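Let's turn to chain A:
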Amino acid sequence: MPAPSLGDYLALSAVLFAIGAAGVFVRRNLITILLSIEIMLNAVNLTFVAFGRALGSADGQIIVFFVMTVAAAEAAVGLAIVITLFRHRESLNPDSFTALKW
Partner candidate 1 sequence: MISSLNAIVPMLCVTAAGLAAMVAESFRDPGERMPIAGLGIVGLVGAAVATLLLWNHNVSSFGVVSADNFGLFVTWILIIVGALSIAFSGPTVERERLPAGEYYALMLFAIAGMMLMATASDLLIIFLALEVLSIAVYVLTGIRRDSAQASEAAFKYFLLGAFSSTFFLYGIAFTYGLTGSTHLDRVGSLIAAQAMAPTPMQLLAVGFLLVGFAFKVSAVPFHMWTPDAYEGAPPAVTGFMSTGVKAAAFAAFARVFLTAFEPLRGDWGVILSVVAGATMIVGTVVGVAQSNVKRMLAYSSIAHGGYLLVALIAANDVGKGAVLFYLLTYAVTNLGAFGVIAVLDNGDRANDRVSDYAGLWNEHPGLAALMTIFLLSLGGFPPMAGFIAKWYVFSAAVKAGDNALAIIGVLTSVVSVFFYLRIVVMMYMTSSSQPLRFPAVPKIASVALAVSAILIFYLGILPTRVLDWAAESISTIF
Partner candidate 2 sequence: MTTYPILSMITFLPVLAGAAIFVCSERVARWLALAGSLATLAISAPLYSHFDKGSTGLQFVESVPWIPSWNVVYSVGIDGISLPFIFLSTVVSVLCVGASWTAVQMRVREFYASLLLAETAMIGLFAATNLFLFYVFWELMIVPMFLLIGVWGGPRRIHAAIKFLLFTLAGSVLMLVGLITLLRASGTLDFQALAATRPNAALQSWLFVAFTAAFAVKVPMFPVHTWLPDAHTEAPTAGSVILAGILLKMGGYGLLRIALPILPDAVRLFRGPMLALSAIAIVYGAYVTLAQTDVKRLIAYSSISHMGFVTLGIFTLNRNGIEGAILQMVNHGIVTGALFLCVGMIYERTHTREIAAYGGVAKLAPIYSTFLALFCLAAAGLPGLNSFVGEFLIISGAFDTRPWYGVMAVWGVALGTTYILWLYYRVALGEVKPGLRALRLDLDLREVATLAPMAALVLTIGLYPESVLGFLRTSVAQLVVASAASAAVVGGM
């Protein structure tokens, strides 16, 4: 069994990204949609680290560090919006929103 190459890492992260993207479309629960986006972000992070290793630089890791910050910020705001939504509607199923066309 050969050692994992850059291509293997990229393929892994591509599949992970695809799973996340599919999750955004498939799921009908707001929280799981947000979780799917987190999976996508992790896939991208994996790509950065893999590239960084291949290039022999630590820049990739630094970028991932910032992406984590972004993910934290997005999670905070996204969940806050979910809470306000929940106050108006006792459901988190996106199809139950009627005020605006989806």
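Quick note on the criterion: contacts are C-beta pairs under 8 Å (C-beta built on N, C-alpha and C of every residue); 3 or more make two chains touch, one makes a residue touch a chain; residues count from 1.
In picking the candidates, the idea was that all candidates are chains of the complex that A comes from, given by their letters.
Here the structure is a predicted model, which means the values were calculated and not measured.
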Selected partner (touches chain A in the complex), from 1 or 2: 1
Residue ranges of chain A touching candidate 1 (in the complex, touch as defined): 10, 17, 20-21, 24, 30, 33-34, 37, 40-41, 43-44, 47-48, 50-52, 54-55, 57, 59-60, 63, 66-67, 70, 73-74, 77-78, 80-82, 84-85, 87-89, 97, 99-102
